[in-house]
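Every protein chain of the complex appears in place save one, which is left out.
Chains here go by letter, A, B and C, matching the order in which they are written, and residues are numbered from 1 within each.
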């Protein structure tokens, strides 16, 4: 049975209280998101501050998330680490807790030595070892690495590598990937700025920070395109664009958490070295949310 | 009377024969393009090899172009040079030959010293001196300079700066510019990869290398979006995307000229240091054109 | 008692056998290096494949290293992680095992949010918590982050931040840092390409991959500059420059390990995703070592 990744997936942030993971806050948030038409969730992504979490915290968060997410919704987890073997082990453990597929970040520290061959072996070793399907996670903004289209096309031949989140923010790259990848390979839009552009070209799924804050609007936009209500889609896309920028490129995870606080979810503080946004930025985020109709 | 830049404008290449400008080839090409529904033309753009032309050649090309272009079609010319004064003088001379508006490239050689203030004074001095309206031309791929959104918003206040061609290839930047610029400022899509994405978000004009090779298709796509025939638009956008890549990012001006040769226009050789494409690339371009339905 | 970081420190690689850390190989290598005039060692640096090691492995490696390193030689350890708190905890544990100072890598994953203020709080929190002195580790090649000179000057005011390894490879940056930092702040050259250039300008210490493979030569060059034997220094610098390139920028950690194998130390395989060099590259490295007089 092929996992179907159509629709909208928020990469959910990790709630902290007094510096510790706060699983009950995660449950509260999920209870709200569960009502919004989302197809599922990504836990332990970049927006989940995965690089700032211990392995024990990761296991606990996924355990809690699985229980709080209805069986019919998909649980994606981020399991990429710099080491190939460590990634395989973590993927295995998270799969065991009920994850449906693993999003594996490109390694990046030794980027000059990470030849296409090294990348190929890395992803294939992880895919071989994994009991659940693998998605490639390409995010140059955080890693300084942009997988070549050829590399992705090669990896797509592996039976257990079923898709990719491309967060290059480059619509041309998304279009070219779509053209060259097999039609059953699931290419997910990974940046808010090319969300509507990607849907317009025919893509069918997205993992977006924006979807944490505007889940209904993202789902509505997706449906409007499916239903060919383009005027609705365009108006919606332009309305939520400033929110997407605020919670992603402009203010990052701290901005996303602030926006969640403002709309009645639990956002809270990020973990250092990330700092909470200033009061001035909080005010700006509030205005952006208000203008987009996301505050009552 | 405000100049209306809706629709599609190809940045036409400069035809050479034996290393010299060949104005009659330009006339032949324009005679064909004139029948395709284009709104006008850009002469002396990057695709026109402007940095490789003498001033005398530029004047001759514009003179010839103006005569070969019907009065109801718009003639845009590229007049940007590194020097502010030299740009003003060239703009004046080209205006005198009947250009409707000038596309002014950002200066870039001394980029570390080109502060927002230096850029502002540069464009304003040119706009003051120019008898025709000015469009800002932002193309980081060639210049290594990306004008900030704030800088553009400031420049847009000048009565004689009426628009901008953004060739950053960044859809997010286009969307943010559209949001923040006055609604009568004419923002033109300048990269094939975000053509359909930009139209989807509501933009109304484009200057695209692709429009040289697929003028009817580009116009048809533009009209399909205007008419809300989105299925037609999507299919068309995905069909011509590989052509856009071939004549822009992949093979540049030499690729564009090759494609023109293949579809029955005059392409010819680029001027050194640009080299003609290899026979192998020519064959690849032929296949791409064929697959897109652009060869009979 | 101030820790004095004059002289040469190799960032030693981590030996693996069958994929596992091989502490006895580390002991063998250290026994050889101990005879070469090095001032001390960096364990768990980038060349030590720190991002590919588990915490348990890190603790074991430092424990073994401390026992194998004479008390009069300095043991530096790399303890930087993305999380501020996790870095503090690891620094504490490694200090407990006898490390003399900790080299703390700049965090980098959330680089767009890592403002000067965020960086300042990160390093100061770690310096406050650490029982041993802290050195800043700036290595844009791996992190995509280059700390500003102002940021370093500010951090240098903290009593427990006593120095910095700058691996920008930018001699101008090293010179400017030297000028602006207090004279008791210990600025260490971190790139082989500016080793001699940095000494020429008056710097007094270096942490260099090259020093693993050419420890005597690096020490000799350092001493030649101290003794004002510039002809000797210049000849030596130019002789070992190709080796420095091979084990750093060109072939990275896999190249360094290969070179160690060739000169009779234990190099072994890197940990995936890093791949061993090809036979052809091994041959090239052998020739480079031979030409530099590093093979018997």
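FYI, a residue touches a chain if its C-beta (ideal position, glycine included) is under 8 Å from a C-beta of that chain, and two chains touch if they have at least 3 such contacts.
As the structure is a prediction and not an experimental result, all values here were calculated from the model.
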item: Among shown chains, those touching the left-out chain; value: B, C
item: Omitted-chain contact residue, chosen from C:93, C:120 or C:201; value: C:201
item: Touch with the omitted chain, as defined above, among C:61, C:207 or C:237; value: C:237
item: Where the missing chain touches chain B, by residue; value: 19, 46, 51-54, 82-86, 107, 109-115, 117-119, 121-122, 125, 141-142, 144, 249, 251-254, 271-275
item: Touching residues (missing chain, whole complex) on chain C; value: 169-172, 175-176, 178-179, 191-194, 196-198, 200-202, 228, 230-231, 233-234, 237-238, 241-242, 245, 249
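FYI, only the chains that are shown with their structure count from here on.
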item: Co-neighbours of chain B and chain A - touch as defined; value: none
item: Most distant chain from chain C, judged by the mean position of its C-alpha atoms; value: B
item: Separation of chain A from chain C, taking each centre as the mean of its C-alpha atoms, in whole Å; value: 35
item: Rounded Å distance between chain B and chain C, as computed from the means of their C-alpha atoms; value: 50
item: Residues within chain C bordering two or more other chains; value: none
